[in-house]
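Missing here is one protein chain; the remaining ones are kept as they sit in the complex.
We call the chains A and B, going by the order they appear; numbering starts again at 1 in every chain.
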Amino acid sequence: MRSFLHLDDLDDDGLGWVLDRARRLEAAPIQSSLRDKVVALLFMNPSLRTLASMQAGIAQLGGTSVVLQPGQGTWTLEWRRGQVMNEGAAEHMQEALPVLEGYADALAIRCFAGGSSLAETLEDPVLRAASALVTKPLINLESATAHPCQSLADWKTMDDLDLPRRGGRFVLSWAWHPRALPLAVPAGTLHMACRRGMEVTLLAPPSHVLPEPMLARARAAAERSGGSLRISADRAEALEGAQVVYAKSWGAPALIGRPEEEAELRRGLEDWCVAESWFDHAAPEARFMHCLPVRRNVVVRDEVLDSARSVVIRQAHNRLHVQKALLELMLGARN
Amino acid sequence: MRSFLHLDDLDDDGLGWVLDRARRLEAAPIQSSLRDKVVALLFMNPSLRTLASMQAGIAQLGGTSVVLQPGQGTWTLEWRRGQVMNEGAAEHMQEALPVLEGYADALAIRCFAGGSSLAETLEDPVLRAASALVTKPLINLESATAHPCQSLADWKTMDDLDLPRRGGRFVLSWAWHPRALPLAVPAGTLHMACRRGMEVTLLAPPSHVLPEPMLARARAAAERSGGSLRISADRAEALEGAQVVYAKSWGAPALIGRPEEEAELRRGLEDWCVAESWFDHAAPEARFMHCLPVRRNVVVRDEVLDSARSVVIRQAHNRLHVQKALLELMLGARN
Partner (left out) sequence: MRSFLHLDDLDDDGLGWVLDRARRLEAAPIQSSLRDKVVALLFMNPSLRTLASMQAGIAQLGGTSVVLQPGQGTWTLEWRRGQVMNEGAAEHMQEALPVLEGYADALAIRCFAGGSSLAETLEDPVLRAASALVTKPLINLESATAHPCQSLADWKTMDDLDLPRRGGRFVLSWAWHPRALPLAVPAGTLHMACRRGMEVTLLAPPSHVLPEPMLARARAAAERSGGSLRISADRAEALEGAQVVYAKSWGAPALIGRPEEEAELRRGLEDWCVAESWFDHAAPEARFMHCLPVRRNVVVRDEVLDSARSVVIRQAHNRLHVQKALLELMLGARN
């Protein structure tokens, strides 16, 4: 597997291998499978978990990471073809990525910054541009449409907790937030839960339902796995019997690139903040999930995040294990 | 010892071990005591010495460090409990620290940014919050009230120079500075010199005497060690016979959180800039100390800093050795 841009770049065998290997790496974290390897990590957006877990994981496998943060000590990058570069960006990705792959054995990139429209966002143009420019292994650390390392960690988290694949009841709920956030995590999460064979509900106000191409990809995954996907704006109905409530905020798809109008649309939706009462008719011991970072008492109340329901720290810890397994699959002794 | 938040987290035996081990590590810097270990370094404020010496020291012991700088490529962190997080901070320390300790074998944190009042500063709230959130070893890289790695380095520096513990005459002098700086270094330095058994004088304008709880802690340390602490605003009297003049600027304790009023109070104190004439009645070969960074010709004149009196570079170099000893004590083979 040359690149890991989307969860579907792993077929079922590959996914099974990664999840199994991640479990074994959790028990035996120190390995030498990446000895003498260098991985370049390019962050075009902020990060805590990804930055720290990639660096720690690469070190625990015996390798070295190099971090580059355009705009923070490194030149700002252009990615659009054919530009006359007489404005802010001093360097084009057409040079930066081929240069970096000469220094490293693999590249990983975070590039989730929003496009100027839904159509552009759905094309995931920065990730696509990056992918076209490199020949060495490339890992998506969150792009405009997917965050597949997060999806792997979430899948493992549900496995760890014995949450059923086939038939497990999974609700992805939109939540309020002061800004319009990207679609990568909700789209990836919906697809992951569907591919896992779960009975998935997307709970969101009508203005914030995910765009049809993302829904279609999740539905197709559900069909293959025996899962299902339905959409609801009715909180009570959606949460009935839920075994997992996964919260996340995102911007209204139709208004990507028009933040003022989007903010207007979000006005009055502040009660989309997950509270303990949301679990009144959920399954006993229903779990709360979130990819982090999370704004407390905006997206979810302290009473939920600080309760035994919350598995957000476990999700984050699993980032380490699944990424190490993925790096071994792509770069390690197994190759 | 799980955490090193204050010099007093080391009892006399522990302190003796660290100082002795630091001396041996200075002679034999390359060790493998941290092999396979990852230390996460969280910098909420700028750093040069701490950043470089922690990274270099961990590498020389065979370990790996991961650096996180909130606001510089990593999400800005909230630390106060119960906040509705609808402003700048995208993540709460309640998530960030438990997540990070899943990736690392130990954490170290710099969080000296001032509180909004003296009372809040004295509680050292960010460090306290951090400490309550982690179970793995935690090292204070300078908080609102203490900079214990600096204190260890300063102690070793005086040992290196054969400056007497019992009875050595140590003056901590306030100095002018264009901004109101934190209390961590002066409080920690005063306490360190008192615990070392020295005859300590705090030389400061009345407006800038350290707050009573900090003085009380230093006095208690002096009582246990056979040292002493007195306070003076009279430069001539204070410097008479001094073997060490340790300069540092800090803000008026009573005006923490009110920078304009504090600046008014500092007006006219620009002659608190250590000059060679300050040493006219000091001991022969009296030493000049400072924790760095230092503003030349503001806090101390070039004539002092560039003279043989100055041991500031030795102090900084000792940061490396004492921190390595500390890491071995907390994480290494000795455990």
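The definition used in the following text is that a contact is a pair of C-beta atoms (placed from the backbone, for glycine too) under 8 Å apart; a residue touches a chain by one contact, two chains touch by 3 or more.
Predicted model, so just to flag it, every value in this text is computed and none were measured.
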Hidden-chain contact residue, picked from the options B:M1, B:L48 or B:A113: B:L48
Touching the absent chain when the full complex is considered, from A:A56, A:A104 or A:V185: A:A104
Which of A:A90, A:A113 or A:A236 contacts the chain that the document leaves out: A:A90
Touching residues (missing chain, whole complex) on subunit A: 36, 38, 40, 64, 66, 68, 70, 72-75, 78, 81-87, 90-92, 94-96, 98-100, 102-104
In subunit B, positions touching the absent partner: 30, 43, 46-49, 51-53, 55-57, 59-60, 69, 72, 178, 292-298, 302, 305-306, 312-313, 316-317, 320
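Just so it is clear, only the chains that are shown with their structure count from here on.
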Distance between the centres, which are taken as Cα means, of subunit B and subunit A, whole angstrom: 40
